[in-house]
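The other protein chains are all here in position, but one chain of the complex has been omitted.
Per-chain numbering from 1; labels A, B and C assigned in written order.
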Amino acid sequence: MNKTRMEAFSDGVVAILITIMVLELRPPEGTTWQALKPIIPVFFAYVLSFVYIGIYWANHHHMLQLTERVNGAILWANLHLLFWLSMVPFVTAWMGEHHFEPVPTALYGIVLICAAAAYTILQRALIKEQGPGSRLASAIGPDRKGLVSLAIYLIALPIAFYRPWISDLLYALVALTWLVPDSRIEHRIREG
Amino acid sequence: MNKTRMEAFSDGVVAILITIMVLELRPPEGTTWQALKPIIPVFFAYVLSFVYIGIYWANHHHMLQLTERVNGAILWANLHLLFWLSMVPFVTAWMGEHHFEPVPTALYGIVLICAAAAYTILQRALIKEQGPGSRLASAIGPDRKGLVSLAIYLIALPIAFYRPWISDLLYALVALTWLVPDSRIEHRIREG
Amino acid sequence: MNKTRMEAFSDGVVAILITIMVLELRPPEGTTWQALKPIIPVFFAYVLSFVYIGIYWANHHHMLQLTERVNGAILWANLHLLFWLSMVPFVTAWMGEHHFEPVPTALYGIVLICAAAAYTILQRALIKEQGPGSRLASAIGPDRKGLVSLAIYLIALPIAFYRPWISDLLYALVALTWLVPDSRIEHRIREG
Partner (left out) sequence: MNKTRMEAFSDGVVAILITIMVLELRPPEGTTWQALKPIIPVFFAYVLSFVYIGIYWANHHHMLQLTERVNGAILWANLHLLFWLSMVPFVTAWMGEHHFEPVPTALYGIVLICAAAAYTILQRALIKEQGPGSRLASAIGPDRKGLVSLAIYLIALPIAFYRPWISDLLYALVALTWLVPDSRIEHRIREG
């Protein structure tokens, strides 16, 4: 069972998600710089989500490169990840349009947690199919970076109700740590 | 005549369908958890349709793997299936925004029936081209699962006018039975 | 210079066009069968455009199969075709929402003419690059079918201002004659 079509489908969905978010950036009524002001938080929410979706795509890309076989369970673990990613435009719009208020900020965090969990489930399904001695298994290892990210999200969640901007900074912080594609995997790929 | 481009085109359309549905999830005006309440039925309708489109994609993927040749009739049978799938976002939005009321629930069922019929027509066109002794023909066999699904849809349709929630449960039930990709085909692929 | 990426890009654009049209089918306010009535002309306009875009995709697919090389001029002739196809959702929505009135029906015809002209330009650019003795050149021949279609569009255009439904029938008639992918090309492909 080949992985090419699963990759192509995922690329399609992710490409659409990353571009439909920009549809939420509605052109303002006025034609002054001032008129753009209410759009600024929507813009920042968009940048954050663009980076997150980009990170998921880059890591998905890397992970699949070390994958040889896929099965039915992997197909559905992948669709499950795509489902949570497809929630990102919705929470981005809600958070951006309401200037990063508590509940939208918290819901954004919940979607990030669900997406991270879905990514981990997909990772485990892939490792299970490739076997514990596979290049993928040894490249991922105990996945400390993933666990730390999850911990930060869980800390950011309750903070959203008191100081949402701190939660937003934490979300951005996690994104920054992931901007470099997973070097463990890149290392393995070079080793061949 | 190669099948690659037909697969790529189908993947593109399905990827778009599965993601544009989420555009119907409009962020609410308020910023409280309460404000999310009216969106809950839209969310559930979205989940159901996401799973259905995922099922069609996974089974389409499997079926095409056992296919070697395509012809003009298959191209159009495939476009016909894509047409009915493209109706899913419309009926999902109508059903979700109106809390699963009778007529929208019935129309959702009609679209499911048309999509299932279109899938069967495509399946037959594929089997005809590959020949009755082909791996695809023997993998599909009499297609009991497809017939049972169709029967359940036909039962759910009149019920929608009296107890729409029973119809919705039936739609969800059929989806659950298909969540596992067609094991007959997966079996054949492994056998090689 | 390989043709694969041009095919993939075209498939992407066409897949998006064929699916975003359905976004114009807005779910009605009410929840009765009656409430669907004003959507019926939009639905028929959508079906017609879906078939047209499907025809362009199928014929594009066939034509590119007999193509070996592409160049810069072909890339732009292809983008030019995609430009006119991208106008289809706009004219479909206008015509559908206004019950096939004269001016929208005429504009729909103008877009069909421009798309047909763009297709012919692309065809000539492809034949020029492959050479007059190429399989593509002999498969297309004098392209009578394309010329007849263009003639029918030109007849339908002025009629739109008096009896728009006759123009619509003519558009549908042309679509029907193209539903079967170009048998001249299919013939050549089989001959190998």
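Definition applied: a contact is a pair of C-beta atoms (placed from the backbone, for glycine too) under 8 Å apart; a residue touches a chain by one contact, two chains touch by 3 or more.
Remember, predicted model here, so these are calculated numbers, not experimental data.
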{"item": "Touching residue (missing chain; options C:48, C:63, C:82 or C:136)", "value": "C:82"}
{"item": "Residues in chain A touching the chain absent from view", "value": "7-8, 11-12, 14-16, 18-20, 22-23, 25, 27-28, 31-33, 35-36, 47, 50, 54, 57-58, 61, 65, 179-181, 183, 186, 189"}
{"item": "Touching residues (missing chain, whole complex) on chain C", "value": "1-2, 5-6, 8-9, 12-13, 15-17, 20, 23, 71-72, 75-76, 79, 82-83, 86-87, 89-90, 93-94, 97-98, 101-104, 107"}
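Basically, only the chains that are shown with their structure count from here on.
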{"item": "Numbering shared by both copies at the chain B-chain A contact, with half separating same from different", "value": "different"}
{"item": "Closest chain to global C-alpha mean, per-chain Cα centroids", "value": "B"}
{"item": "Multi-chain contact sites of chain B, meaning residues that touch two or more partners", "value": "8, 12, 15-16, 20, 23"}
